[in-house]
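Every protein chain of the complex appears in place save one, which is left out.
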């Protein structure tokens, strides 16, 4: 069964497409915005912006380190730099440049990583961003956003441009089930309760919000009342929403298309241990690279499915 | 008061010095070992090895990306590559090379990062590895080791060379208080109980083991029984030791010279939430870069002291 | 005429991936090799190093036939996978053919871990279909395996994975790292005092990665005479012509000052490729670069022109177009 089907969601835009559309649409109004690309603008979807505003778009070729520091230089001269590549190449291949040319000076650079997660499919591990959230959160002062669907990505794109300071936006390649209305709000740092419930809370972001909603549907059928939180901002984390979940539902499952280490799960765990210890289960990629294959098959094989979430939840509920 | 003084420890070698001595001493026996440096061998202390075995030592200049992939190439041809730089430059500046040239193929490369933490002092944030543990743990299959003193670093260096597969060893710049005997054992993945206790457990690694011991001494004076765990391996984590601490002492403080995100604290939190939820407090750098200054002054200013640990512990004990 | 049977077992296991059903399925399949009427393409051991007998060496015409076979494999497997980078693979066919079948590389497809083998590193990892095609023809595994390209469970991943497929010498896919890896392998041969040589193929767009220039400088420092790099200068990168995206211009002028021996050739001419590799073979006191000027999609250019996209980056030929392409190559 396709992601989101069980909970009645329809497939919509990929988050990278929604970002690309929003960026282009905002381009005229946000005159300080420039883009810096590393030969993958047709994949990250900065291309429409670049075509509309060629004087504000720079493609420096396959050279991610230079790409990021150029973006930092532009930002230090007052520009709002949007620098985009595959999440894996942006975060992994230009990490020190993000650290020193962007995060340490606290410049207004918007880091955008597409092709996050294993759902990109056939290209395989070299192109999959599975550690990007851990890396982005390890940069002091950088806000980290992982959106679930097209509408919220559009809103997040605007919120990101309005936010002063460095941010990271994680985007996916495949079409995503639509969860939010077209005119939805987006507040950095404020989790969305996409479903209320009182026995257990599923905390997810990205594509996994749909998996969590499917799991919730399945669990409700079995008589459990399930809360689903879209924790679209990993940093700064919405501690209040987590504490409320711990106190009010007593059990938490965290679901993400990311390695176990340094992802949303680890952030939630620290908040829970510090503020209100309750049992938490984690559904994620663990500590492994994936492989080539079709996106759905990979999610299945590596356990990033509604079924896994249901199992984890039932483990806590029993 | 100097680190370790309260608990009667004497200053010994810096962990980087102990590593350098051990590497050179093991060089004759471990004939497959080669070193790859990026113009900082006199800082990381690979220099003695390079002088003793010039044909097996390569200094590729200030070019960390090349440095790491060269080490990967050597390892793919059967060498045990030891590649060393400042933690910040090794992990941040060559992350993608570690990911693709080392971790993904699972090659036998020993990544060694010196100058970790803020205790390096005057050189300031650009040279401080404060995110290296988060980054290293985000590499599937890489073992991550953070040693506390000279003797255990020597033993860890040997254990690392004996271990098949990629590993990361984190080293400090300042002299470290001596905790272990000269002939101590070191087992990757097995935490050491450096002090028994039953009211609370302090889990630490690196220089912070000494801070934890000082804190334990202070807390014992106030009538608390305190366990101190040297969690020298962050990955694979010693789940059993953490679960025992949670069950037997009911409270945990995690202390590390690292950002909050993705460090030892986050790993402990996930284990605790999953296996046996109890209150945990965290003493770390939080989410900030530090600054220039003397090492002791910086540890003080950024709260990486025995006092901070005592406060955190008392918060849990009261 | 059958070549050697192969058994590409997973000697190196992959964390999290315990099943490799597609490999098993084909491990005992007949090996078709290159169908040229030669008995086997396995170089024989001579004085503890593997050398090809003179009478085993292939003529230029025979190499061209293999090249055509590889081109067909490339098109078939990417169209079957419905993804991949055929045009990037096609430009490099002559170079890869000459290396694997022209007697320039010593290897044993049945003993892929033979320590004294020569190494081939495909730094532009997305062009791996050309490498899989060559490996199949060389006897590393059965050609039937090719049609499992990019399928879940197959060892023929979208980019080369050293851990899962014996004979792959470097896990690439993140551009820029292959020359450094090759340099490490060249240095290992020096430490071990073996005669191993290393060959690295790099994309012209990939030359934008600074790491390649780091490796150029370091290779020169160590005067690695056993390292040969080939730039597949096909004039395009992902988002357009290299002259528009990042014009590196004349590679020879840029690389000679780095202390390399450099030749510039037409890399889609088998004659020129073989000549250049011979010339490079004779240079043993410094690293060697061959700037191989090629056309992206060489072999089916009229079809790409017809489709209005002479880059055709990262997309398979639709089935009908693939059929035309195969016909064109026959």
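Letters A, B and C mark the chains as written, and numbering starts fresh at 1 in each.
The criterion applied here is as follows: contacts are C-beta pairs under 8 Å (C-beta built on N, C-alpha and C of every residue); 3 or more make two chains touch, one makes a residue touch a chain.
Values in this document were obtained by computation on a predicted structure and should not be read as measured data.
When the full complex is examined, the chain removed from view is found to touch A, B, C. Here one chain is not drawn; of A:27, A:140, A:277 or A:295, the residue touching it is A:140. Among C:111, C:253 or C:278, only C:253 touches the chain that is left out of the view. The omitted chain makes contact with just one of the residues C:94, C:137, C:209 or C:272: C:209. Residue positions on subunit A in contact with the hidden chain: 34, 36, 55-56, 58, 60-61, 63, 65-66, 68-79, 81, 96-97, 99-101, 104-106, 140-141, in rising order.
Interface with the hidden chain, as seen from subunit B, comprises residues 37, 39-43, 47, 59-63, 65-66, 88-89, 92-93, 121-127, 286-294, 297-298, 301-302. Even with one chain removed from view, subunit C keeps its contact list with that chain: residues 208-214, 217-218, 220-221, 246-250, 253-254, 257-259.
Here, only the chains that are shown with their structure count from here on.
If you draw each protein chain as a dot and join the dots that touch, every dot ends up joined to every other dot. Compare each chain's C-alpha centroid with the centroid of every protein C-alpha atom shown, and the nearest one belongs to A.
Measuring from the averaged C-alpha position of subunit B to that of subunit C gives a distance of 41 Å.
Note on chain placement: the centre of subunit A and the centre of subunit B lie 30 Å apart, centres being C-alpha means.
Here the CA centre of subunit A is 36 Å from the CA centre of subunit C.
Contacts with at least two other chains are made by residues 88-89, 92-93, 125-126, 287-289 of subunit A. Residue positions of subunit C with contacts to 2 or more other chains are 15, 161, 171-174, 176, 210.
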